Each structure stands twice: as C-alpha cells, then as structure tokens.
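Have a look at this one before I ask anything.
Every protein chain of the complex appears in place save one, which is left out.
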Amino acid sequence: MITTHKRLLLFSLTCLAIGFGWFASADANAASQRLVLTGSSTVAPLVGEIVRKYESMHPGVRIDVQTGGSSRGINDTRNGIADIGMVSRALKPNEKDLHAYTIALDGVSVILHASNPVSVLSKQQIADIYTGKITNWKSLGGADARITVVNKAEGRSTLELFLQYFQLKNSQIKPHIIIGDNPQGIKTITGNPHAVGYVSIGAAEYEAKRGAPIRLLALDGVDASVAHVHSGAFPLSRPLNLITSHVPQGLAQHFITFARSQQTHELVEAQYFVPISAK
Amino acid sequence: MFQSVQNDALTCWVLRAGAVISALVMLLILAFLLIESWPVLDQITPARFFTDTSWHPLEGTYNLTPMLSGTLLASMGALLLAIPLGITSALFIVFYAPTHLALPYKRMIELLAGIPSVVFGFWGLTTLVPLINQLHPPGASLLAAILVLTLMILPTITLTAYSALKAVPSEFLHNAAALGLSRWGMIHGIVFPAARSGIVAGVILAAGRAIGETMAVLMVAGNVVQHPEGLFDPIRTLAANIALEMAYAMGDHRAVLFVSGLLLMLLVMMLSAMASKIGKNQYA
Partner (left out) sequence: MLEVTTINKWPHYRDRFVQLVIYLLVFLVSAVFAWILFDLARGGLTHLSWEFLIESPRDAGRAGGIGSVLVSTLLILLVALTAALPLAWTTAALLAEYVPTTSQFGMTIRFSLQVLAGVPSIVFGLFGNAFFSIYLGLGFSILSGGLTLACMLLPILVSTAEAGLRAVPQSYRLSAAALGMSRTATLFHLLLPVAAPTLAAGLLLGIGRAIAETAALLFTSGYVDRMPGSLLDSGRALALHIFDLSMNVPGGDTPAYASALVLVVLLLCINMLAMKLAYGLQRRKIMTT
C-alpha cells in the first residue's frame, strides 16, 4: 500500500522532473537562436521592423526589442543583459570599449501642436523657453497661454544632443513635464495645445503622417525634414547605431550585417530616417 | 505506530523548511538592497542626499529632498482627503445605511480596492489631467497625484475602519441607546474611542501604501524633480524615480536608486510596525 509519505515523495519527484524538463527545453530554445536588443526609443521602431523582416527570412530565430533610452542600451550591453544595444548618437570617448555600427541617420526637431499659431522659433527663443525666461506664448506672437515645457528624461541621447546644441546644462532647464520615449513626447504634445517639446524627426514625421496634430519647427532656418538630414544641412542630426560589447559573432553579426545592407533601405525610409550605404 | 511517528517528524521538518525559506525571502531582499547600495554608502556621505544642489545624476549630484518632499506631500494630501471620506463611508455602512444600501456600497468599495493602480493612473491621465490642465497648466501635477492616491487608499481606510467599527462590542451600543444618546452622540462619544486604535492602524497602513505607490503617480504627476511650490506644480516621488531611472542607471547612480529603495522600505516597515503596535493595544 502506498503511504502518504511515499505519495508525497512521488508527487514532488514528478514536479521536479517536469520542472527540469521545462527548463531544459527552454534553455535549448534560448541559446543561439535568440537575441535581445534594448536601448533608444528612436531606433527601436526601425529595428522592430528590421527584426520582423529578418525573422520572416529565418524561421526559428527570435529577436526581442525593448526601449528604455540610449543609456540603457549601453548599460545593458555592458552587463550582458542585452546582446546588442540601440543608441541614437555617436559613441563618447569613454565608450570606446564598445563597437558601433550605424544603420541610419536621423535628426532632432522641436515640435509644437498643430493649432499653435507660432510657426517659427529662433535658437535663442527656444533656449529662453526651456530655461524659463519666456513663459507665455503671447510674447512670441501666439495665444495668451502659459507655455508647457516638455523635456526628455536623463539618459536619453535626444536630451544630450539638445543640450549640446543649445549649450545648456540639464540643471538650467525648467521643465513642466518629463517624458521618456519619443512617442510619449508626441502624445503629450498632441494632448496639450500649449506644449513645446523635442523628439526625433523620424518619430515626429511618422506620427504626423498618421494624423497626429503636430508641427515640426525649422532649426536655424533649416526645415526639419528627412531630405535636409540626408543632405547634412540640418544642424541637429545624429547617427542611429547598433552597439555590441565585443566584436559580434554568429547570429548577432549576421543580424547587424543584414540591418546595414541594401535590403533594409525601404524599411529605413518608411520610418522617415536616412539610409546609409553600408561599408 | 513507528511509521506514523516517522511521518510526523518528516512532515514537521518539511514544514519547517518551507517556513524558513519564506522568512529568508525578506532577509534576501534586505541583503540584496544593502549589497547594491553599499558602493555609494561607502563613498558618498548620507548627508549629501540632503545637501547636494539638485538631483542630476549625470552631473554627479544626488539630492533626494525634492523627491522626498514630493512623496510626503502627495501622501499627506491623499490622507487628508481619504481619511474623512473613508471613515464616513465606514460609518455609513455600519450605522447610517438602510440595509438594502449597506451591502451594495460595501461591495462597491471592495471592488474599488481590487482595481489595479494602472487603471487609476490611466483614468487620471485621460480624464483628470486634461481637466486640471484647463484650470491651470500643465495638468500633470501634485494635485493630480493627490487625487489619484486618494482614490487608491480610500478603500483600504474604509475597510479597516469598517472592521474596527464592527468590532465594538454591541453592549456598548445598547448601553448608549439605553442612556438615550443620539446616534451621533453614540458614535462620537462611545464608538470612536473604542474603535480608535483600529482606525488609526488602518490609516497608518494606508499611509504606507500611499508612500510606496509607483505606477499611478508616475502616470499623472509630471515627473519633474523639484520642490512643489503649489498644488499645480509637477512632482516626482521616490518610487516613481526608481521606476523611471532604473533602466539606465549605472554605477553610483544605480546604487543611489537602491538607497532610495532601501529608504522607502524602511519607511514602510516603520509605519507597519507602528500600525501593528497600535492595533494590538485595541484590546488592552
């Protein structure tokens, strides 16, 4: 007769067996056919599309993409959580231990709500708005309403580029709302007619073409358009990079080569970025 | 007979092992928080968390006080609103409601208690923030955080107050009736003193919940690191700060986030210790 004691033992052994089986199969799944990419919210939509095309060409491969900001991409790649990082700027001197592979070009544009009568802002005016010296739209020729300043969170390279161009420090900026991903910024602006913010040109164009009521402003007289980023005329442009902690091999290398190849040019242009010709 | 003794001993040890593992979880959490915060506690004196110029981790300054004040102000504001609402709701259910209203109202409060914080935050984002924006931009503000937090802790206070009120012995109520006290007189003079420790314990628990709340506040408070100068200024709470910066924090910055997590945990631990002590005295 099987006593309770033995029943318990049998039950726990079965559980352990099932558990190990699960783990084992999961591990096999996980190993070489998986890639994890994290980082910039600017690059993520583009990489998402590239991933979809890649996976349809190579069944059995699974690539996960998550946002979190360029600094997250660098962080995660360094400590191994991500295989490849997405960074929407060039690498800094203290990041020379990482390898960068450019997959597109993009710019940073200041955006307003489409209903805002103000259509041109000079470099000094933008700096004054962000440092709190100008607080009402009427001093710029707009409606009598307080300006709602939208700033990006620390760790986002869009913020770093913005600060660099306007020669400001983050401690000088007086924001009203802090946002993270580009789409969040766009969503905040569309929800608030008196808001001003800055996001990636690709993201802004993408949403504007789908009906979001936003307007991209010219910077220093140069219109914020993909063509101007391509020609180099737009003053605030940046490369979109995939980074790795060591020279990529296997699936990572294959994927990066694919991302930089001619096959992805259409995808890049569909996201309103500028494709690069691979080396 | 010996088989059953053996069984019993085995069971006892299995149960003990399970219980010890459960207890170890808390120690594990504390240990990991300490390990991860150690690098910064070593180098940066705790005083810097209060005296640095501002919170700009990428520039090396780690002043936690704006976020502490944001957390405390939001929680206190929420408590200020939720305590009267919660206690009156509980009074309503126990003393004032006609029977066919008391049960549905209680069910509604229990349902409110189960709604996730994301849903409250979402509703705040789509309804409250635009409303406040029309009053006074930017809309995402301390006020929005207070309102959403009130919604979240209101059910907790109501339900704990309800248990405390129910626990008042019925002889007290009968004596009051016999003495000819009016309903409010009975509540004010007899029920409240008797149920006070239970209600206070519930309020302290709700305070702990408000301090630790992350998602709802993250969605509606604007997330600007500053000391709020008015109800309509955006704020960032400690918990929301961790959620926002955790993803990309490296080195010292990451360690400081763990320190703020430790701070939160200790705050809430103190509050729950207070609550259980006060609650225990109920029958003293």
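As written, the chains take the letters A and B, and residue 1 is the first residue of each chain.
Here is the rule we use: a residue touches a chain if its C-beta (ideal position, glycine included) is under 8 Å from a C-beta of that chain, and two chains touch if they have at least 3 such contacts.
Here the structure is a predicted model, which means the values were calculated and not measured.
Undergrad: Taking the full complex into account, find the residue in B:40, B:78, B:132 or B:151 that is in contact with the omitted chain.
TA: B:151
Undergrad: Just name the one of B:89, B:156 or B:226 that touches the chain not displayed here.
TA: B:89
Undergrad: Just name the one of A:79, A:136, A:172 or A:231 that touches the chain not displayed here.
TA: Result: among the candidates, A:79 touches the missing chain.
Undergrad: Using the document's definition of touch, tell me which of B:122, B:172 or B:192 contacts the absent chain.
TA: B:122
Undergrad: List the chain B residues touching the unshown chain?
TA: For chain B, the residues touching the absent chain are 4-5, 7-8, 10-12, 14-23, 25-29, 32-33, 35-36, 84-85, 88-89, 91-92, 96, 105, 108-112, 114-123, 125-127, 151, 154, 182-185, 205, 208, 211-215, 219, 239, 242-243, 246-247, 257-258, 261, 264-265, 268-269, 271-272, 276.
Undergrad: Of the residues in chain A, which ones touch the absent chain?
TA: 4-5, 22-23, 25-27, 29-30, 36, 45, 62, 64-67, 79, 81, 180-181, 183-184, 186-187, 190, 207, 210-212
The rule is short, and it goes like this: only the chains that are shown with their structure count from here on.
Undergrad: Approximately how many whole Å separate the CA-defined centres of chain A and chain B?
TA: 34
Undergrad: Quick one: in the complex, what on chain B touches chain A?
TA: Spelled out, the residues of chain B in touch with chain A are 3, 6-7, 10, 53-54, 56-59, 61, 130, 133, 137-140, 222-224, 234, 236, 244-245, 247-250.
Undergrad: Which residues of chain A touch chain B once you look at their complex with the stated criterion?
TA: Those in contact with chain B are residues 3-5, 68-72, 74-75, 78, 145-146, 148, 151, 153-155, 169-171, 175-178, 180, 191-192, 194-195.
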